[in-house]
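Starting off with a structure, shown below.
Complex shown without one protein chain; remaining protein chains in place.
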Amino acid sequence: MKQTLGVCYYPEQWPEEMWAEDAARMKAAGLTWVRIGEFAWSRMEPKPGDLQLDWLDRAIDVLGSTGLKVILGTPTATPPRWMLDKHPDMLARGENGQLRKFGSRRHYCFSHAGYREECKRIATILGKRYGRSPHIHAWQIDNEYGCHDTAVSYSEHAEAGFRDWLAQRYQSTDALNRAWGNVFWSMEYADFDEIDMPNLTVTEANPAHRLDFQRYSSDQVVAFNKVQTDALRPLTDAPLVHNYMCRILSFDHFKVAADLDIASWDSYPLGYLLDRLGSTEEMKQRYARQGDPDAQPLHHDLYRAVGKGRMWVMEQQPGPVNWASWNPAPLPGMTRLWAWEAFAHGAEVVSYFRWRQAPFGQEQHHAGLLRPDSADAPALHAAKSVSEELEAFGPIETAQAPVVVLFDYDASWIYDIQPQGEDFSYFLLVLDTYRALRRAGLSIDIAPVDGDLSGYNLIMAPGLAVMSDALKARLAAHEGTVIIGPRAAAKTEHGAIPIPLPPSLPGLDVTVALTESVQPGSSRQLTDSGAFIKWAEDLEGRAETVITREDGVPALVRSGGLHYLGGWPDAEGFDRIIRHACTEAGLAYHRLPEGFRLRDTKTHRFGFNYAPEPVTWNGETLQPGDVRWWPLDAQD
Amino acid sequence: MKQTLGVCYYPEQWPEEMWAEDAARMKAAGLTWVRIGEFAWSRMEPKPGDLQLDWLDRAIDVLGSTGLKVILGTPTATPPRWMLDKHPDMLARGENGQLRKFGSRRHYCFSHAGYREECKRIATILGKRYGRSPHIHAWQIDNEYGCHDTAVSYSEHAEAGFRDWLAQRYQSTDALNRAWGNVFWSMEYADFDEIDMPNLTVTEANPAHRLDFQRYSSDQVVAFNKVQTDALRPLTDAPLVHNYMCRILSFDHFKVAADLDIASWDSYPLGYLLDRLGSTEEMKQRYARQGDPDAQPLHHDLYRAVGKGRMWVMEQQPGPVNWASWNPAPLPGMTRLWAWEAFAHGAEVVSYFRWRQAPFGQEQHHAGLLRPDSADAPALHAAKSVSEELEAFGPIETAQAPVVVLFDYDASWIYDIQPQGEDFSYFLLVLDTYRALRRAGLSIDIAPVDGDLSGYNLIMAPGLAVMSDALKARLAAHEGTVIIGPRAAAKTEHGAIPIPLPPSLPGLDVTVALTESVQPGSSRQLTDSGAFIKWAEDLEGRAETVITREDGVPALVRSGGLHYLGGWPDAEGFDRIIRHACTEAGLAYHRLPEGFRLRDTKTHRFGFNYAPEPVTWNGETLQPGDVRWWPLDAQD
Partner (left out) sequence: MKQTLGVCYYPEQWPEEMWAEDAARMKAAGLTWVRIGEFAWSRMEPKPGDLQLDWLDRAIDVLGSTGLKVILGTPTATPPRWMLDKHPDMLARGENGQLRKFGSRRHYCFSHAGYREECKRIATILGKRYGRSPHIHAWQIDNEYGCHDTAVSYSEHAEAGFRDWLAQRYQSTDALNRAWGNVFWSMEYADFDEIDMPNLTVTEANPAHRLDFQRYSSDQVVAFNKVQTDALRPLTDAPLVHNYMCRILSFDHFKVAADLDIASWDSYPLGYLLDRLGSTEEMKQRYARQGDPDAQPLHHDLYRAVGKGRMWVMEQQPGPVNWASWNPAPLPGMTRLWAWEAFAHGAEVVSYFRWRQAPFGQEQHHAGLLRPDSADAPALHAAKSVSEELEAFGPIETAQAPVVVLFDYDASWIYDIQPQGEDFSYFLLVLDTYRALRRAGLSIDIAPVDGDLSGYNLIMAPGLAVMSDALKARLAAHEGTVIIGPRAAAKTEHGAIPIPLPPSLPGLDVTVALTESVQPGSSRQLTDSGAFIKWAEDLEGRAETVITREDGVPALVRSGGLHYLGGWPDAEGFDRIIRHACTEAGLAYHRLPEGFRLRDTKTHRFGFNYAPEPVTWNGETLQPGDVRWWPLDAQD
């Protein structure tokens, strides 16, 4: 398949007489795809039942007849104002108990049955009208689930739904009381209707209570999405897509994706660096105009897994955005680099957000491919270049990577609920693991805990809170190197500590006898080099020690290829562990220049310079923001 | 006019037998004015309709007959507890939706019609009784509008009023939807009653929505004030005054002032330095006991403009206050310096707050001219010295300054609503501009955007979000040097990006092609010296470049005297720009010692040493806190 570019477009925001020229300029810039419609409900249906779709017919026709492929969004992320008159109780409530009012977007509670029906209705109307249109080549369901902390709502509908969900899951309050350990602090219930949501308690609610509410909430996102996919499936053959985001972990993307065909995501490297990745101040300065060298790639790989191999970037940053704490312009070259990095990770489409910068509304400072006055913005030229390069390159084929990192949303919830140290974040543990692999020049896959692990030289499984016996057995039996931990298999499905104590792995005699969180500035030093930060475990057992702490506690132990890691390594410690793993797994370990990264496809090795200074690789010098590729057979 | 001193006094807080001695000591200290009454409603009217004004008659008589001029405050900032029984819904609501309860002060919503009537009633009662009293020489309306974030309320009365205000302004929701760009995110309304206040939305509300709510709220302050001035005007010839504050920008002071005769303000340099000016840690340490060398002067100049030339300091810090994060004692000399700085900026009156330190209540740690035990506090002696110096000096005459800085409340609202970078503050941009001018030894005027600009050698117009065509034309036609920007003319009246793009100035071919906010620690360097911080713009066009960025982007461009500045300069950058401007404008550019400042009146040059170390100027050494003056004809 040939990779292509696209753009997000809002015909409803511009006079109809501009559409044709816009379409022609898109085409001329080498764009293939155009996403429309996802915020246009108030124009599709200005009053309840008053469908006004002629303009949309014409917009699709103009775009399609110009040769663009249309992605049509269901407009359910922005119910019109009249929807609240029909469903006055459809708004979500925040954790503080307050209504989250109309006036921006995503103002609905996932648990509200009436609103789900409305979404089914509008999806059906759109499906019937456009499902077989030759111009519609994909559908986007809703927009950015979970954005603005909306996956979890504390409304009365959520409460009622949660009680039902618990009743179905546990059948009796006795069972629930046992599962949650409610004997602790006399929290026992005699009736499911006694169970409130876990917000606004005097001190923290029972972690099992919180975990189930999080799981319930995630299930509502899945169900909400499925209402629309069920409506559209019979009406169209075009693929169904949702656009996920960076580090939104509040619902299980794998479960939502089960009802979709493609996983796409919205990639805004500069804002994420500043606000969403827990970046150090040094990182924030060094990569202010390039973005984190590893965070986008991680999400590409994650969403390739979520999409069962099919991944798009639905929104790609084209210039300064509007929503981060600060919004600098990307370094020249970065809009090209980001696109190529995405393609090298298997993106089929990279679609810029947005076509013309809107001069009004909340995002008026968000750059587009055009300026508000319709002049070319810098990214338009970058897009044109990339499209020409793509044309010259031909199809990019994704290969299975030698390394896989397991990823689990449930683990993230469990450790968010009980981090035990303020800076313990499952996501950041995975990111640090991923960074260390990238620093070594490795290409990486990500897989869910029930994913196919065959063929990987190296499996990394950090922080998997709950590990089934089946997963443990698969990892123990894996031919190749496996590194599990820290904090793996540390919880039962109810978020309790399992007995026997973790990790309880077949064939590896190691027990986590004690756990510590370690404050910033403190660490547990490893002998020779590196240290554990944030998290450290006292390991006991007869497993072979590979790396030891200065205080004599084993840090990394193994039996054959199966390893357990007893802490959160700092960068030096991680590099050492990955070096060991590469040796064990027969993988080349590269020492890349700082900020330079590699990624292999089936045929090529791509090199990306995120550093603010030139780097040299393979005898070639890459300027900041530059991308190079070499045939793979000439490498290593 | 001869400048005079005053003091704030609360006869209701002291036994009546102390009044005569207090008055005599005020007189002996050289004080001319005494402000009373502004918090005494519960004593003027202990029960609804039960007027008890005999004590006030006697207090005015004692003070007036001692030779003091009385400023009588309307007591509307502190409605008594019984008012809530009459108007249970008069309380304001905060942005979080919560009622702001009785128990301190300013517990009213500006939109509440019933409370406005009560204010009219009490103002009328006071006006009838004292409007022609020979002792009443001025009236203060209410007290410190906007203090404690009270200008904006989210009550049901505000909501209803806002809807009316919108209906009158836009006439149709179609017009409003167009003006606000509500097509964005399907935010369109079909009825004015559908429009909520812009708080508690899922993510930020439409900036146009927020801007109109802010304008509505400001208009309520204006209307609230006008109710009282309308009541008093027919009853008195004494001037009507309000006491504004430092960096309270939540209502349009120029509009409130249109119904008043004099603008006064409350100057607390030490607390402001710590808590209200975004001061650097270095500034906070260096000027802990002197206050910011430029913030008070800026407010003097601003309120002189607000007062159409008539400005008072209604409350002047006399010692440690109670309300800042920390409350040190002023350096010896500062209470004198602050008074002289005010007079040099045109203050007619400087009135200390307060006479005797109250031993009870919220402000019991706020110093006065007397200690709580009636002994002299240090500031009493400083006041006496100043009054003697004033006597010796004779009238101080204010001259038009060579430089004017334009100031606009609307701009502040627009950039508070969409700062685009966390530290972008219109006020601080103006302050940085003002600082740079002060560092160069210049005297400065401030003017509203519709002010008279004739005769100025240099006009500075930073960050004027909305610039009318008329203003642009006036600036372009101005004979002299004009520096506009950054972020000037960047918005339409609805807070959108104008097309053609900013600044769109007649006679200056420059376009802001792209804007960036720049995080702390980052900058865009200028060639040679200086940098842009916080904010940078990519300028395009054929205007002559005066200063360039290291990356080649023009930083300051011009056509003749008309300049556009494309970023927020750091101190070094600002100094360079002001030096250029002085050369262009034919003004002397001084290199003042750090912390030393000048201010010219019609006849004299005043020098103020805010530095914690001695400075030398004109061959004279000024100790910390010292003030000197020289005849102007011997200068430069």
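The letters A and B name the chains in turn, as written, and every chain counts its residues from 1.
The rule we apply is simple: a contact is a pair of C-beta atoms (placed from the backbone, for glycine too) under 8 Å apart; a residue touches a chain by one contact, two chains touch by 3 or more.
Just so it is clear, the structure is predicted and the values come from calculations on it, not from any experiment.
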Option from B:Lys69, B:Arg106, B:Lys120 or B:Arg336 whose C-beta touches the chain left out: B:Arg106
Can you tell me which of A:Trp19, A:Trp41, A:Trp82 or A:Trp180 touches the chain that was removed from the display? A:Trp180
Identified contact with the non-displayed chain, of B:Met90, B:Ala123 or B:Ala288: B:Ala288
For chain A, which residues touch the unseen chain? 96-97, 180-190, 194, 196, 198-209, 418, 420-422, 494, 496-501, 513-519, 521-522, 538
For chain B, residues touching the missing partner are 10, 12-13, 39-43, 46-47, 75, 78-82, 92, 98-107, 147-148, 150, 274, 281, 284-285, 288, 319-320, 322, 325-329, 357-365, 367, 371-373, 375, 377-378
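Heads up, the rule we're going with is that only the chains that are shown with their structure count from here on.
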Calculate how many whole Å lie between the centre of chain A and the centre of chain B, each centre taken as the average of the chain's C-alpha atoms. 47
